[in-house]
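Just below is one structure, and these are the notes that go with it.
Every protein chain except one is present and positioned as in the full complex.
Our next item is chain A:
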Amino acid sequence: MTNRLSLSAILLFLFFSASSAQHNVRTERISGSAGDVLEDNPVGKLKVYVYELPSKYNKKLLQKDPRCLTHMFAAEIFMHRFLLSSPVRTLNPDEADWFCSPIYPTCDLTPTGLPLPFKSPRMMRSAIQLISSNWPYWNKTEGADHFFVVPHDFGACFHYQEEKAIERGILPLLKRATLVQTFGQRNHVCLDQGSITIPPFAPPQKMHAHLIPPDVPRSIFVYFRGLFYDVNNDPEGGYYARGARAAVWENFKNNPLFDISTDHPTTYYEDMQRSIFCLCPLGWAPWSPRLVEAVVFGCIPVIIADDIVLPFADAIPWEEIGVFVAEKDVPELDTILTSIPTEVILRKQRLLANPSMKQAMLFPQPAQPGDAFHQILNGLARKLPHDGSVYLKAGEKVLNWTAGPVGDLKPW
């Protein structure tokens, strides 16, 4: 299987390198098998069955608050919609490799638009109870061939505060399932080994509406717009972003090379396209839509988040595209960035200019080849075939249905 994959990868590489040679725009292909995986077509490699859950788990929530479609957690909704009309969908659950449960746990929004995760564990639990009682497929593997999209701050830990999230850990019922989440940090409770990390949702039409011609010269050296101190939740500083964002501000507010502020300019997207480096520091969680925006606009992302796991890390060589700076090295950020050799910077820009890279970060409607939906399916396909041990013998139970805080056990 891997031999065939590598052979096809080599052939694909040769084909694409030949075709890209005629490209006028000098984009560089990520050589080797990692880059070509971006252009894999998952159709034919896997079959997904989508459960028909009652609309109280999905459509009713959306009707109640349509803002769920535009915030950064919208991936769960769009993944469901994509699968409904995708060629990988099968209506016969017996031949399915993966099972999708369309639940929108992050669609419970406050008046200001932030999702409240307090009821999400109960919603999940009730949905899984429904699935396990109405269909036999959950009990066959206790969820090992099911996948769930959990794009919230700390994934399936269902809390926005990191300590609470770590205390709770991943929902016990999802222990065996594959989690598709935006959160990724190495050796963290909320990142399961087999999880697939995806980019947060950023509206593709909005970004494409703000494109400027590529020959506009990049004149900003480093660009960042966002909070440095979260005054409402962390007035003293040092807690938000582990003090990294505050360190960026305190060290570089006087530096003319750093265009950083807490403004909300209307030309945010255009300014990113006029910058060479875009800072992507952690916030309350290590991931942010800035990474997606930086990749789409060709600005080299400077990732300041220790031990972060970036989206599609097995398909995209982030080390070659972005610059990683340890949080303790933030005071020397200017030295680090100016000491990168110019050829390396130009190479990173060429890699970023590759359209397949930009496409892999987006969730366009309708879906296009090579976009994030397809990368998720590719990731799921790479996990096939299921190991024989996931199939449980009849009557065998692994999951503990009563584990977790007492509040979770209440019906939803």
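Keep this in mind: a contact is a pair of C-beta atoms (placed from the backbone, for glycine too) under 8 Å apart; a residue touches a chain by one contact, two chains touch by 3 or more; residues count from 1.
Quick note on the criterion: contacts and distances are computed from a predicted model.
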item: Protein name as given in UniProt for the chain not displayed, "aspartate transaminase", "Exosome complex component RRP40", "Translation initiation factor eIF2B subunit alpha" or "Glycosyltransferases"; value: "Glycosyltransferases"
item: Chain not shown: contacting residue from A:E52, A:D94 or A:E236; value: A:E236
item: Contact partner of the left-out chain, one of A:K206, A:K328, A:H386 or A:K410; value: A:K328
item: From A:N255, A:Q368 or A:N400, residue that would touch the chain that is not displayed; value: A:N255
item: Residues from chain A at the interface with the omitted partner, ascending; value: 24-26, 162-163, 166-167, 169, 185-189, 213-215, 217-219, 221, 229, 231, 233-239, 242-243, 246-247, 250-257, 276, 306-307, 327-328, 330-332, 334-335, 337-340, 342, 345-346, 349
